[in-house]
Every structure is written in C-alpha cells, then in structure tokens.
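This report concerns only the one structure given below.
A single protein chain has been removed from this complex, and every other one stays in its place.
And then chain A:
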Amino acid sequence: MDAKDILGLPKGGPVGDKRVRAPKETVPKKLDRVSREVYALTGGLPPLIASVDTKQRQASSQKISWQWLPFANSARTDGLQLSHWVRVVDSVVPTGDYAFAKYNRSVAVLKYTDDEYNKHLADTKWTKQETDLLFSMCEQFDLRFVIIADRFSPPRTVEELKDRYYSASKAIILSRATTPEEVADHPHVKDAYNFNYETERKRALGLLLSQSRQQEREDAEVLAEAKRITEARLSKVDEQAEQPSAPGTDLTQPSTDTAAAATSTTTTTRGHRVFLRGPNLGQMVQSMLSSVGARIVKRIEQILLDELGVRLEPKIPTESICREHLELRREVLNLVNLQKAVQWNEATVSFMRETHPEVSTPNTPKRGFRGGDRAAAVSGERIGKRDHKRKAPARFSDTPPSPPQQKRARKLKSES
C-alpha cells in the first residue's frame, strides 16, 4: 500500500482493496457493550449459549465495593500486619481467619523429658545431644529426613535417622500409655520401622535402577529360565528342579512366584493328560473333519440332526458314548461320500446312455468291451488322481470316469 503511495500509482488494482478485506472484519457490532475486538474473539458470530447478563447479576439488591484492608493471619507467629483487597457487601466487612491459615499443618513430633530419655531412650549408638538435635530438626523440617540427613552432624544415613526417630517415638508412646491396647493402633506402634528391611530395599532398588542394559537382558533370561523350570516342575513331581539363584537382587524373588502362578492356568486338552471329555470329543471331531470341506461338514450335521435324531454334542459324554459318537461321525462321513459317488455314477451312466447307447449296454461285446476296457483302464489313472482328494479311496474303485474320459472313449472308438 505504502509502496503504491510512494510511487504514485493508483491504489486498488484489478480488485478494490476494500473488497479484498474479509467481510468478517467489518461486521457490525451486534451487542453494544461488547467491543469489536472482543466480539471477534468468538469468531465474529453470536455465541451459542446465552452468556451471563451482567445487568441481572446480584439483582442489584446489595451494594458491593472492594476495600484494601489489613487482616490477621493465625498461621503467623511474628505479628506481621499485611493487607489485601476485601469484597465488602453492603458495608459489612467479612470476618473470619485468613482463609489459607488452615493449611499450616505440622507434624506432631513428640517431646520427651530428660527423665524419659534416661529411662527409655538410652542407646549405645546415639548420644543424648544427637537425639535431641534429631528431634528438633524433625520438628523444624517436618520429618523430611532427606533434608535432615543433609544437615545432620555427625553425618548419618537417612535410614539410621529414621530408625532412631521412630523407635524412640514408639518407646515414648509405649511408656506413656496406660494400657498397651489403647496405643496398639498408633501407626508408630502398628507399623514399626524396619531398619534392615529398608536398607536392603533401597540397596536393591538402587541396583535395579542402575542396571546396565546387559544386566537387564540377563535378568530377563534368568526369569524365563526360572519360568520354564517351574513349568517342568509342575509336570514332574519328584524331580528336584533347582531354581537358579538371581544375580544379587532380591526383587527377582517375587517375580518368579508370579511366573509360576501364570503358568498354572491352561485350558488346552491337546497333548495334556487331564481334560474334560465333552470338549475333548469336540476337538477329536474337528481334527477328524479338518480335511473335509465345509459343505460336507454341514451335510453330516444335517444328517445327524434331522435324519438320525442324534445331538451334535452328546449330552452325557461317557467313554462309550464318546467312542460311539466318533464312530458314528466317521460312518456318516462315509455315507455322505458314498452318496456323492452314487450321484456321480448315475450322472455318468445317464450321460453315457444318451451319448453312447452301445457302450452302456453289455450286448455289444466288441465295441463295448474295448471302450469299456479302455475306460476302465483310464479310469484307474483318473481314480488315482481323485484319491488325493477323497478320504476313503478304497471304496471308490468303481467310480466311473469323469466326463472328459467319455471323449477319450469316443476317440478310441473312432480309431478302431
């Protein structure tokens, strides 16, 4: 724009710049109170939900003003006077403590007398000064032992500090209690700090987290090996299988237990020595029919249900019933194949009757003999091929040759 100004060229080019500007920018103000810029924030469109009508708020029954007033904070101990903005309703100043004072919580660290110390808290590894220092720091730092450990002198580990603090507190509580029952629920008594366990746990955790990738892989291998061994154990009761000891970390112990638990639930009946007879029969039927087409399977089921009135899965799967059922299935499959064969047979017989009246009747020995013989010889080959597809090849040695063979028979005839 300025360039055009400078050069003195006419503004507007092929299209007037006023028109180029998006129409939304100059949309008229829909609401008087809302400025154009703010309205543009909504996308320049009226909002979908009615917003709060500022005029209606407060019903103008109360007079609201804001005042800068000093306030008292009960959480403070130094008496510092601060002020803040306060919402005043109808000239009534709200009362009450500073709202955030309730968050000033602190830990109830026990205080013991010298007497109590001498009676219950004497310890070879801790002097009274150290113990006193520990307790005062606990109060000062809200039991943040890591911070206390950083500042403690002489330097002690976090576990030692915790151990001393918790065991001392517990001893004090127990000595002050009239009966052991009333304090049995106190967390210091109920869940006492276990120094050895904690040090061990932290050490193990440190080891685990600082493992190199190589070690991680090793661990995974060991776990897999352990799992395999427990599985082998389950199937061989008296064989003493040794659990390989985990390299260093104790954390692998609980995980081998879970590995053993995971291997215990299986539902397969293949190759396993205990199974439910009902589902097992189903599997045997499936494997028997695995090489059979779906249409034949359906036909078998249809025969079982409609024509024989036998259930597809026996209601009472005893050994003899399952055995008979399996045999029945086999026989029905046989039947279905035979039915097919008979159909084929009839089809070819009628075909041959139509096309070669001489071949199908035994009254014309020479021609018929030859043709039949050739057909039979050829059909032998053919059947060999068919056998690959059929389930029970032996039965179908009488199957007639397929139609292409008829052509060959014709050819032979024409030759001779």
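Annotations
We take it that a contact is a pair of C-beta atoms (placed from the backbone, for glycine too) under 8 Å apart; a residue touches a chain by one contact, two chains touch by 3 or more; residues count from 1.
The rule we apply is simple: contacts and distances are computed from a predicted model.
For the chain that does not appear here, its UniProt entry gives the protein name "YEATS domain-containing protein", which is one of "AP complex subunit sigma", "YEATS domain-containing protein", "Transcription and mRNA export factor ENY2" or "Proteasome subunit beta". Residue-wise, the contact with the chain that is not shown comes from A:L328, picked out of A:V88, A:L174 or A:L328. Note on the undisplayed chain: of the listed residues A:N196, A:S212 or A:S235, the one touching it is A:S235. Against the chain not shown here, chain A presents residues 234-238, 264-267, 272-278, 280, 304, 308-310, 314-321, 324-325, 327-328, 331-332, 334-335, 338-339, 341-342, 345-346, 348-349, 352, 359-362, 365, 368-369, 372-373, 375-376, 395, 398-400.
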